[in-house]
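Shown here: the complex without one of its protein chains, the others still in place.
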Amino acid sequence: MLKVSVDKINDLFRAIAATQKLYLPVDTNAGAQYREWSEGVTMSQALNTNRSAKDFFFPQTENLAEFKMEGKKIEVKPQVNEYEDYVVFGVRACDAASFAILDRVFLSEPVDTFYAHRREHGTIITLACNRPAETCFCTTFGVDPAVPGGDVSAWQKGEELYLEAQTEKGEKLLQAVAGALSQAESEDIEPVKAAIRVMMEKLPLAKLSLKGIEDQKMLDLFYSDKWNALSESCLGCGTCTFVCPTCQCYDVRDFDTGNGIQRFRCWDSCMYSDFTKMAHGNIRNSQMERFRQRFMHKLVYFPENNEGIYSCVGCGRCLAKCPIHMNIVKVIKTMGGTENE
Amino acid sequence: MQRIGVFVCWCGSNIAATVDVQQVADELAKEPGVVYSTNYQYMCSQSGQQMIQEAIKEHHLTGIVICSCSPRMHEATFRKTAAAAGLNSYMVEIANIREQCSWIHKNKEEATEKAIILGRAAIAKVHLNAPLTAGESPVVKRALVIGGGIAGIQTALDIADAGFEVDIVEKKPTIGGKMAQIDKTFPTLDCAACILTPKMVDVAQNEKIHIYSYSEVESVKGFVGNFTATIKKKARYVKEDVCTGCGLCTEKCPMKKVPNEFNQMLDNRTAIYIPFAQAVPKVATIDPNACMMLKNGKCGVCSKVCTAGAIDYTQKDEYIEQQYGAIVVATGFNTIKLDNFDEFAYSQSPDVVTSLEFERLMNAAGPTGGTLLRPSDHTHPHTLVFVQCVGSRDISGCGKPYCSKICCMYTAKHAMLCREKYPDTEVYVFYIDVRTPGKNFDEFYRRAVEEYGVHYIKGMVGKVAPKDGKLMVQASDLLANDQLLIEADMVVLATAIEPDESARSIATMLTASMDTNDFFTEAHPKLRPVESPTAGIFLSGVCQGPKDIPETVSQASAAAAKVIGLLVKDKLTCNPCVAESNELMCNGCSACEKVCPYGAITYSDKEFRTPYRTTIMRRVASVNPAVCQGCGACTVACPSGAMDLKGFSTRQIMAEVDAICK
Amino acid sequence: MEKNEKELAQLIQEISGLNPKKCMKCGKCSGACPAFHEMEYHPHQFVDMVDRGDVNRLLESKSIWMCLTCFACVERCPRDVKPANFIEAARLALIRQQGCNHLKDEAVPPLLDEEMPQQAIVSAYRKFKK
Amino acid sequence: MQEAMIKRAKELLAEGTVNRVMGWQAGEFAYDITPTVFSSADELDKAFVYNDFCSANVSKYMIKESRKEGKILCFLKPCDSYSFNQLLAEHRIWRDNVYIIGIPSYGKVDVNKVRAKGVTGITGIHTDGPNVVVETIYGSETMVKMDVMEDRCLCCKSKKHMVYDELLGEEGEVLQSNRFEQVEALENMTPEERYEFWRSELSKCIRCNACRNVCPACTCENCVFDNPASGVANKAPSSDFEENMFHIIRAFHVAGRCTDCGECSRVCPQNIPLHLLNRKFIKDINELYGTYQAGEDKDARGPLTNFTVDDCEPSIVHHRRG
Partner (left out) sequence: MQVEETKEFKPTIVAFCCNWCSYAGADLSGTNRLNYPANVKIIRVPCSCRVNPMFILRAFQRGADGVILCGCHPGDCHYTTGNYYARRRMTLLFSMLDFLGIEKERTRVEWVSAAEGAKFAATMNDFVATITKLGENRRLEDIRCKKQ
């Protein structure tokens, strides 16, 4: 366990930024957003960033290949990226937990090399949540915001920031910046952890449980007539999917640049009417089906295929951002999720 | 993938001198889809065209690009060439490398480069061309003429002469219009009735012409070649086919104090009436607002005296639906109301009259039997003042901003007739400008001044005040820089004319455009003066703008010629480059309909299939290809991109943009 | 600060906010004018003079003070030229030329009536001198 | 107001005038209100709310709802009624199937503004006179309502309903609003400053399409941005240009039809002031072609489907302001 005084935190940042790029949440007029640290940049005190941290490994758009055309000749040029090491500071437990879910998708065979490279080069420093918000329900999915995970975990206690490596990568990073840190005891942060857990208990969604859904048959859930009412006012926008740390669907598109074709991938949303549209048409024609797909995927299909792991980490972004305030919590409750006593 | 052929024309040295045609052909040959590329001295020549046709056949070309002069020159030529070789004419695109390249650029390298880019743009476009077939729509061989004045009469006669059926719809009980009210005509001074009434008789006797008098057009649907009009035949309470026009009823009718509109209300008529002796059809009409029988069921005299038994108090308005290939608007004019012109004392003294009233006062068939008498005391006037431009050329909002065109001449006519018939009268004409452009017009006016001694005074009347049975006319004499005070017996106002009040609603019905003065707009002010921009609608007479009789008649005949030109066709070939609405994307918002200048877009509620065997009703637009002229206004108004223009589709234009900016 | 004739004409146009070019020289204003015979220059001439920039004669003339401002010409004018407004503008332009005084000091004594009360003279000065 | 609305809704349901009620449903934390269709008195009792967080404009739902069997009761706030009227003008709503009750709106509270005051863990919020009291797991806080009101409500254009079958509460007036101030401020900047401003704003866009999908003027069956044949379709802001293009075309397509309800900015998860683009068009239209308020008169011709012979030339843009 190491520590640094909060008023000297820039020394730590400086030390990290000396060898690689450092990203951390910064206050902007669009809430907290990850920005590259440079001298003078201060870290946001917000609980979480507007957009999730998945952007680091899975950016919204990414070039895959290019087809150069000259007259009738076509040349295929695969996308070659140069990857550099980087550090993300201030990731919360929920987002850190989301990486494991993304890994299951992108790192299983066939491995998504773009994702794998970015994942490999990134070091995550997480930060425990001292002031959780009402929209938080990470505990429902077994995430403990007092033990935030990542390559390095950090806790803030008063004017001190405590850091502890969780992985080899984290170990290496902390060693490299050891000059900016001083030794500390693990017990020092126990009160912080305890306080966080107390706060988590008080949250309005603390007792949310999926037990009631787990007990139901998949097809019963699928054919439930409750979906109609739930999806009735859904606008079909992609806000929930785009701010979600675990949504990982993308579309591959070609863009005619006039000199050739740029093939790229970009985030897609199962809420969109043209999602997975094929030559024959669309498989999910109504917004109800699309809506159902999103939640069935997160709460039923994904755990079915992934040892019971839900594809939701309870970060609460969709609760805050949905234009009509329909969200996974309301879905869980309506579909039979119980209040855990 | 298209198989495209590129043909680069030298145009002798016109292109070849500044553009390296060989290089253009070589470069364009490298473009995707181009399977054949060549250049030749004169592509438009017989042998050039032959070359194109052979290439089309030999290389199975699906599209061709001609790099040559402006498409305005030879697009039609090359389209025919392609068609002759079995290729759809609309699979041809022209790259304009003469007018817009070789002729304006001196540097050969630059010009060649530009020619290549223009060629690429044309290739990009032709890639997206689709074969288009000009649609055909049948033509109903019958014309509708709205208005039975001299304009309508002449148009109808000319159309009927060519062997086509014509219907005249006239809202008054008789045809004849304003000309029937006029006494003499300028500049020849022959009597209007003498030249008009024979024409009216011709109309009545012409088998091809049907007159719907006392009728109005209720609605018009359809489009060029195929209009459906509903005509409302107002109840005249007299059986038209039975009435002999003997006029006995009009003599016996006890209701004798109905103002006579034919005589501009200067005298009275009976409740059952025939407007004038030569009326066509010569059939009596009962005025429902005046007839005692119709109002309170007490009277029935006309019915009793009618030996033919033509009176039918129970008659109802009748609606007739009829199809037409063309519609001619001949709605004519009226004199404006003089409510805004108190200074001329029109409402204060009966001796202040409009020129149309004056016509009636001078007319042998008029209220005074042709003797000029003052309406107030029926005495002979000795001093007459004519005021020109009353309400014309007025931008103050009281009158009309335009020149009414006919007043100068008829005022000269009136003045001259007065002096001729009554040499003891003094006649003053106050004018701003005297406008006499027309055959024998200026001579006519000068005769009034020189031979008849009419006092033409440049200036305007500022005030007319009735005083002791006289009219005190205060006016300026600009040339003498003086103010005059004339003691007149009568004042005649050359009142501005305006389109008939029915014109606006008819224009709406026909989706024909109008100007701010409610005159119909012509398709082109110089080159298509008798057509409305709306296909199949033609304009005759004053409804299009102020005109005198000779002009009206020439325009009427011109409109007839245009109508005949349309009706002789069995089918209309439509420009295939028209807008097309994709019903699947249309949301029925009406934006396109609002910007369409031709009324080519209509809406209907349609049932659409939705998933799981459900359906939904949606309002969608459809374009009538026979009416659409292909301007494309709707394509941009449409936010969803449901509306596209064939031949100039969004994708085609964007492909051109891409090729040019590459 | 004295303005030349052109500028004066311009000033009159500006004050009136009207366009003399719209006049079609019909003379209806003069035909309607009740004070026509009192004037050296007549309403239609005002407009024309302003248009041509020939305003010195006009400003020196008594005609502009003869206008009753009855607005007959304004009412009757078919071209919305409003001659009376030009006349009013001409008056204002003239006054501005005189340091905003309706009368020049030296012009006052000859106008005085011998029997005019003192008070009237004083109030006249108040009224006509700013 | 909420009680009166429920009472009236129940009456209309009971007498069979309507068979459904479009309203707002309570959520988890007082502020997360969802527009919902209620079909029974029980449902209304259970979850119907009308409070300072019922800001969603429900008029767009009427496109779909009015095509269903039976009549629906719809509560419209003044600004929603403009949108509704505009949709009527565009023949998108079947008027006969909607029963409208106009309800007043006293300005809605923006929970983001509450959060921006450092408040988190919100468990309840209620209005108390001019103040808003926020209950959180960390304690309770009181703030002035004006400070946390939605921006669009602070420059409200009208408290008057443009269309209704009946009214609850008092009818308001069209207001003199200062809603163009921000647009003006931008206009007064140099082009460079404006460019920087919009670049920094629009680069935040994640193309979630919330602005488009919530917009009551964006009712196309198939948006050009979703239609591969349109030539402009794209799913992601994959270049600066695409960001600009999306927002220019989005604003252009609703120009003359946008009622300035402000939903686009409300729902933007990235807080882009999108309404400024629409307002710029409105301001230009007002200045160049005469004041026009979309949704005010459903029979009026929109400014872009209309013209006058004496319209200004496009070069006016070159002459105006610097």
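A, B, C and D are the chain letters, set down in written order, and residue numbers restart from 1 in every chain.
Rule of thumb we're sticking to: a residue touches a chain if its C-beta (ideal position, glycine included) is under 8 Å from a C-beta of that chain, and two chains touch if they have at least 3 such contacts.
This is a predicted model, so every value here is computed, not measured.
K.L.:
Shown chains touched by the missing chain?
P.N.:
A, B, D
K.L.:
In the whole complex, not just what's shown, which of D:Glu69, D:Asp96 or D:Glu192 touches the removed chain?
P.N.:
D:Glu192
K.L.:
Kindly state which of the options D:Ala89, D:Val163 or D:Ala255 is in contact with the chain not pictured.
P.N.:
Within the whole complex, the residue contacting the unshown chain is D:Ala255.
K.L.:
Of B:Asn96, B:Asn226 or B:Gln544, which residue touches the hidden chain?
P.N.:
Going through B:Asn96, B:Asn226 or B:Gln544 one by one, B:Asn96 is the residue touching the chain not shown.
K.L.:
Looking at the full complex, which residue from B:Val34, B:Ala111 or B:Met409 touches the chain that isn't shown here?
P.N.:
Spelled out, the listed residue whose C-beta touches the missing chain is B:Ala111.
K.L.:
Could I get the residues of subunit D that touch the absent chain, sorted low to high?
P.N.:
183, 186-187, 191-199, 224, 230-232, 238-242, 244-245, 248-249, 251-252, 255, 277, 280-281, 284-285, 288-289, 303-309, 311-318, 320
K.L.:
For subunit B, which residues lie in contact with the unshown chain of the complex?
P.N.:
Touching the missing chain: residues 70-72, 96, 98-101, 103-107, 110-111, 113-114, 117-118, 121, 513, 521, 523, 533, 577, 595, 597, 629-633, 635-637, 645, 648, 650, 653-654, 656-658, 660-662.
K.L.:
Just checking the interface: what residues of subunit A touch the absent partner chain?
P.N.:
Answer for subunit A: residues 255, 257-259, 262 touch the chain left out.
Keep this in mind: only the chains that are shown with their structure count from here on.
K.L.:
Using mean CA coordinates as chain centres, what's the gap between subunit A and subunit B in Å?
P.N.:
69
K.L.:
Taking each residue of subunit C in turn, which ones touch at least two of the other chains?
P.N.:
There are none in subunit C.
K.L.:
Give the list of subunit D residues in touch with subunit B in this complex.
P.N.:
Result: residues 67, 90-92, 219-224, 227, 229-231, 253-254, 301-302, 304-306, 309 of subunit D touch subunit B.
K.L.:
With touch defined as at the start, can you tell me which subunit A residues reach subunit D in the complex?
P.N.:
28-31, 33, 47, 50-51, 60-61, 131-135, 199, 202-205, 229, 232-233, 235-239, 241-243, 251, 253, 255, 264, 266-269, 272-274, 319, 321, 323-327, 329-330
K.L.:
Give the list of subunit A residues in touch with subunit B in this complex.
P.N.:
Interface residues on subunit A, with respect to subunit B: 69, 71-72, 256, 258-259, 285-286.
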